[in-house]
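The next block holds one structure in the form of structure tokens; read it before the comments.
With one protein chain withheld, the remaining protein chains of the complex are depicted in position.
The chains carry the letters A and B, assigned in the order they are written, with residues numbered from 1 in each.
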Amino acid sequence: MTDTTTTAALPRVDRARLFTWLQEYGVYAAVLTLLLLNVLFTPRFLEVANFRTQLLQVTPIVIVSLGMALVIGTQGIDLSVGSVMALSAAMVVLYLGYGVLPALLVALVAGAAVGAAGGSLVAYVGVQPIVATLALLVGVRGLANVLVPQLMEFRNPDLIALGSSSLAGVPIIVIIAAALTLVMAFLVRRTTFGRQVVAIGGNRTASELSGLPVKRVLLTVYMISGVLAALAGVLATARLQASDPTSLGLFIELSAITAVVVGGTPLAGGRIRVLSTVMGALLMQLLSATLIKHNLPQSWTQMVQAVIILAAVYVTRERGAR
Amino acid sequence: MTDSKVFPAHKVPAVRAAGAARREHVGRLLQQHGALIVLVAVVIVGSFAFDFFATAGNAASVVVSSSFLAVIALGMTFVIISGGIDLSVGSLFALGGVLAAYGSQAGVVVALLLPLTVCGTVGLVQGLIIARTGMAPFIVTLAGLLGVRGLMLAISDEGATTYLVKDTAFARLGQGELFGLTYPVYIAAVLALLCMLLLQRTGFGQNVFAIGGSEHAASLMGVPVVRTKVLVYLMSGLLAGLAGALNAARLSSGVTILGIGLELDVIAAVVIGGTLLTGGAGSVTGTVSGVLLLGVIQSLINQVGDLTSSFQQVVSGGFLALVVIAQRLLSKAQRIT
Partner (left out) sequence: MGASDEPVLEARNVTKRFPGVLALDDVSFAVRPGEVHALVGENGAGKSTLIKIFTGVHQPDGGELRYGGGPAAFATPMEAQRSGISTIYQEVNLVPMMSVARNLLLGREPRNRLGVIDATRMYGEAERALAGYGVKADVRRPLRTLGMGAQQMVALARAISIDARVVIMDEPTSSLEPREVETLFGVIRRLRDDGIAVIYVSHRLDELYQVCDRVTVLRDGRLAHNGPMAGLARLQLISLMLGRDLNEVRASGATRFSRDHDAIATGEPVIEARGLTRRHVLREVSVSVRPGEVVGLGGLLGAGRSETAKAIMGALPLDSGEVIVAGLPLRRRSTATAIRAGVSLLPEDRKAEGIIPNLSVRENIVLASLPHLARGGVVSDARIDEVVDAFIRKLRIKASSPHQKVSELSGGNQQKVLLARWLAMRPKVLLLDEPTRGIDVGAKAEVQALIDELAEEGLGVLLISSDLEELAEGSDRIIVLREGAVVGELSGADVTEEGIMASIADHSPSAPPSTTPADHPSRAEAHD
């Protein structure tokens, strides 16, 4: 790794080993490197306020990408997450009159319903995940806009508190995301359901022949993705103190897929890396923050992002092909 | 060759076969011309229901606003028939516009060549990556979507600079009119005819169908798989860039915020037009019908006062879902077992 030869010139075995290492630890190494560089070269990087802002910004992406990781683990994809965020933002303000909890519940149920729609299309009708969730992406965003046509501010103190208060200096939103990460890691590693998800992504035929409830698991996976996206929508709305279905969650599906892929979860399914996915989201956030702090334009971030996605998929693909 | 191979498909007895054949035939007609049928129905209903609808002016405005989407959708049709997908077209559309406006400082030729060269190159590179490494088209063009938009922002000072089209010859390309329709409409129509010819009547078109239908069989039948795939993405890039350039000519400027989410409209139009997202089947006429159908729905919704334009999204999303379910069910029914 120290010399400057390109990967193509490396012997096959070394290259495979390098790629394995990159898939396993690449994202952690990248985050650490970036942190270190920032500590050294970015003025006022270590200030608490800075960390707070960065974390708050990345929270919705983290929550959405947890569900996305689950879906990608089954060889699927969920493009509808951004629109689900918009829908839940619309729902939560519309039902805020009944109190925060009922409104939150309605929003989550809406997310589950969208997930169920996509999941049924995928599992029972047999539509490709990308198409099924694309239809939902288009339709659900429209629905959200119809429900709440323009930015709608609210004054419910409970919801505002959810978005702005902190516990021991850490924003509640961030705590929720961290807790969800742990729950998801537990779900994937320690529950029957989680192991079945991974098995189905690894070999669907074998899973079916082993009597796993393949269709039901797939449906559930998309519903979980929907609920998480809806929760992200509510939290983002709480922080904004306004419901904005037109632009909330726009393109978050791309960020979430990026986080999952950069975290080393293969698009070919059969493996779900929860903590690495969160790291992937943090890496992208850190990257754009770094570039901005050093007065490098937004355009750079996007181009660098594109390269990182391609590299990450290339590395995991190489491993998948064996 | 192995014992366990479940023999794929079998003939049904003659009596059932006749019924199946008829169903299959109806199914195929629906798939190919469903969008056209719905389009005609919507136009008829719209004409009776609303006075403003069946006017020449309204028809012209639908056609004009659809022409740019149509140009991109032509390329997407080839991509999807080949079994792929191109998410980068929205960004390429924006990039094409900015480059055209920038290039127009040096005249109409540069204004056209610059976006075509750059967008074509992007398409080519994407095609090469997809065909050579076997990475999923969806993820490669997703990276393209991000990278190209970054590139576009980089050359326009983060979107702060909007290049204006000064060259009148180029501006006329987007704004000039003939028989009440602007030039882009005719350009789109000519391109559609060319694409129809290309798809149905050339070896390249046959290869695209064959690869989308079964890549394995296609390669056994001697189809140059890599070359065909690369050409398909190249074409998609070129057409998206051209659409962007024409749009810049129409607007007289290279607007940087255009084309966000456009790829979804394009894919929706192509799929509604009866092209199978799994590849192997589709038509240019279907795509054109799909584009016009979305345009007509948009126009109806715009003009019915109490509906917001977001209603169009609900309708096209719902329509898209219906179409893919129908396609799925049709393909199940058509499998002769």
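Quick note on the criterion: contacts are C-beta pairs under 8 Å (C-beta built on N, C-alpha and C of every residue); 3 or more make two chains touch, one makes a residue touch a chain.
Remember, predicted model here, so these are calculated numbers, not experimental data.
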| item | value |
| --- | --- |
| Residue among A:A29, A:L46, A:L182 or A:A206 touching the omitted chain | A:A206 |
| Option touching the unshown chain, where B:A49, B:M221, B:V304 or B:L329 are the choices | B:M221 |
| Which residue of B:I130, B:L146, B:A281 or B:V324 touches the chain not shown here | B:A281 |
| Options A:R15, A:R52, A:R195 or A:K293, residue touching the unrepresented chain | A:R195 |
| Contacts of chain B with the absent chain, listed as residue ranges | 1-11, 13, 17, 21, 24-25, 28, 197, 200-203, 206-207, 209-210, 213-214, 216-223, 276, 280-281, 334-336 |
| Contact footprint on chain A, counting only the chain that is left out | 190-193, 195-196, 198-199, 202-203, 205-213, 270-271, 322 |
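We take it that only the chains that are shown with their structure count from here on.
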| item | value |
| --- | --- |
| Separation of mean Cα positions, chain B and chain A [Å, integer] | 29 |
| Contacting residues of chain A [partner chain B, same complex] | 77, 121, 125-128, 130-132, 134-146, 149, 250, 254, 257, 261, 267, 297-307, 309-310, 313-314, 317, 321 |
| Of chain B, residues touching chain A in the complex | 85, 129, 133-136, 138-140, 142-147, 149-154, 158, 260-261, 264, 267-268, 271, 277-278, 308, 310-318, 320-321, 324-325, 328-329, 332 |
